[in-house]
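Every protein chain except one is present and positioned as in the full complex.
As written, the chain order gives the labels A and B, with residue 1 at the start of each chain.
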Amino acid sequence: MISTDPVTISDGAPLVVVEGLSRHFRLGGRSSGRIVRAVDDVSLELARGATLGLVGESGSGKSTLARLLLHLDRPTAGRVLFDGTDVFATSSRELRRLRREMQIVFQDPYASLNKRKTVEQIVSFPLLVHERTLTRRERGARVLELLALVGLRPEHAAAYPRQLSGGQCQRVSIARALALNPRLVVLDEAVSAVDVSIQAQILNLLRDLQQRLALTYLFVTHDLAVVRYMAGTIAVMYLGRIVETGPREALFGEPRHPYTHALLASIPPPPGSQPPAEVVLRETAASDTLPPGCRFHPRCPLGERSVCQTVDPPLQPVAAGHSVACHFPQSAESLLAEAGRG
Amino acid sequence: MLEVRDLVVEITVHRRAPIRPVRGVSFEVRSGQRLGIVGESGSGKSLTALSLMGLLPPRARIASGEVYLRGRELTGLSERELAHVRGGQISTVYQDPMSSLNPLQTVGHQVIEAICAHEDVGRREARDRAIALLRDVGLPEPERRVDDHPHEFSGGMRQRVMIAMAICANPDVLIADEPTTALDVTTQARIMEMLERLVDERRLGVILITHDLGLAAAFCDDIHVMYGGRIVESGRAASVLREPVHPYSEALIESICGLDRDVDRPIAAISGHPPLPNELPSGCPFHPRCGYAHDLCAREAPRPLEVRGHLAECHFPVGGARS
Partner (left out) sequence: MSSATPAVHADAAAPARADSVGRRLLRRPAAAVSAAVILILIVVTVGASLFAPYSPTAANYDLLFAPPSWAHLFGTDELGRDLLTRVLYGGRTSLLVAFAATTFAMVAGVAWGFTAALREGWIGEILMRVADMLMAMPVVLLGLVLVAAFGASTLSMIIILGVLFTPATARIARSTLLVELRSEYYLAAVSVGASGLRIVARELLPNTLPVLTARGTLVLAEVIFVEASLSFVGLGVQPPDTSWGTLLQQGYSNLYRSYSYPIFPGLVILLAVLVLNTLGDNLQKVMDPSRS
């Protein structure tokens, strides 16, 4: 998927290629337990210098996928290629080198920082690990550089996380992530746990950094409005699968999957505008087992059809760069008409 | 029906001056009215809600001000009397249903318990009422699910159970403190719909406390915007969102990342961060971050002004429509 984001220039080969990635968890006993398919056969690409948005609700597997990309977890199947190198088939030395290139910013600003360390210690930790040749002074200078980059002042270097606000802590996380000049930064719900007014600051910062440092982002979130703002290409996940993916204009202009319609319809409309037509999802009991056929069918307004209950739809293109995993992809109007018909 | 006057909440801090996260809040709720209290962290919105229920944490107390429910003053009541008021006349639904429900008891048991705490009914009747309540909040197959445990429900369903427990004794006022923040957005919409229906059917007064302006605007009739422990703007919901009068409301609305945002431009973010109660600026709490601030704003706390139908605490309220 080539990014259509006007801000960036992608140059051909994608930075990250994910092929058939799966992560299954076995619950219960050794042989008897049920399997939770947190990530199930996911394939996608991240274009250099662009942002791929990964949207989903809880249980969609987006965070698991983000962690798999960074080798923070082992997949059950599939590959992740970073600049051509298979992340899971490398030596530990090579892996260590790879880790410099890809970093992550987590959701909880306070939990992701070691509460016993100062900002200076936290941000210089990656330097201690990888750039042993730096003197203390050089490290200190680099830390100050990084702090300035993320909009913090030198005074903050001596502070502890608990003395900082949530937004400031997230900036520290970002500074730490940038310490080794990575090429990929995964933002796992990085703005979900900060105040609205701070969220705007952090989003601006992230976009600015992307431009300046030619970063590639994987932006994971549950917030559709934010992902639209940040990402040129977006993938919607549901229960471990990508159900729709495409460039921003296509996904928001002409969504096709019933789940995407439902997501868009649930957002309270901007004031003064008409609320989008309601897409009612049926509520089902929480369950670990995946339903047969399309995993969305128990909640889908069209889900009573037999093909939906028996055959799992593959991800198929409906337009250039725009793919949907649905037997009956359609526009919102026709979806409502169909659903009304029963 | 519910009237709050000049509520001040104080928290004692060891060996320091006490801090005031709520500094003189006044509002009222009528039967059938949907009121939204919107604010970011440190604004004092949650403590306001807790103080209405008499559930402030150990070091906090209502330093001054009154709360009247149906003309009766709540601030001076004993714990025993307050326990009667809670649930019976005011009740609250909180953010996280998982930690509010007892994982070891069936859902039915907990609802029945709530019913019996306020009314003198037999087990049989309480159970029937519980099932009816669960149906009323939109739980499918309530006769069967009433004997299930909380972990067998999804987050949205658990929140419905919480709401059922909150309304079982027919309170006059329902406080919903970030009721959908922990839920998926698709579930959020359903829950808010259900709340709307309940509120209309039962003529409840609802106070929705949230950080989500969009949610408040969609659900509430009137909105109070809180900042630094005070209500800085009040007005009809749609009006506050379309034409805010207070610089903070205006800036906040500008900084929200909505579906209609222009993707090619940076967001007009407010610099700095919302002040914590122990670091409140002098004068107007918003002045360090305000684009319209003058010297007066740092010296003197503004008094409420009526501007274009809203009430705002600002020396220099925003004039003219937002472009």
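What to note about this one:
Operating definition for what follows: a residue touches a chain if its C-beta (ideal position, glycine included) is under 8 Å from a C-beta of that chain, and two chains touch if they have at least 3 such contacts.
Because the structure is a prediction, the values reported are computed rather than measured.
From the options B:Asp120, B:Glu201 or B:Glu279, the residue with contact to the unseen chain in the full assembly is B:Glu279. Taking the complete complex into account, B:Ala269 is the one of B:Ala269, B:Cys284, B:Cys297 or B:Ala312 that touches the chain left out. Contact with the chain that does not appear here is found for just one residue of A:Leu113, A:Val243 or A:Cys326, A:Leu113. Where chain A meets the missing chain, the touching residues are 67, 70, 72, 95-96, 99-100, 102-104, 106, 108, 111-117, 125-126, 129-130, 151-153, 155-156, 158-160, 162-165, 167-168, 173, 176, 180, 201-202, 204-205, 208.
One rule holds in what follows: only the chains that are shown with their structure count from here on.
Chain geometry summary: the mean Cα position of chain A and that of chain B are 31 Å apart.
Within the complex, the chain A residues that touch chain B are 6-7, 57-58, 165-168, 195-201, 203-204, 207-208, 222-226, 228-229, 248, 252, 262-273, 275, 281, 283-286. Contacts from chain B toward chain A in the complex involve residues 40-41, 140, 152-157, 184-190, 211-215, 217-219, 238, 241-242, 251-252, 255-261, 263-264, 266-271, 273-274, 276.
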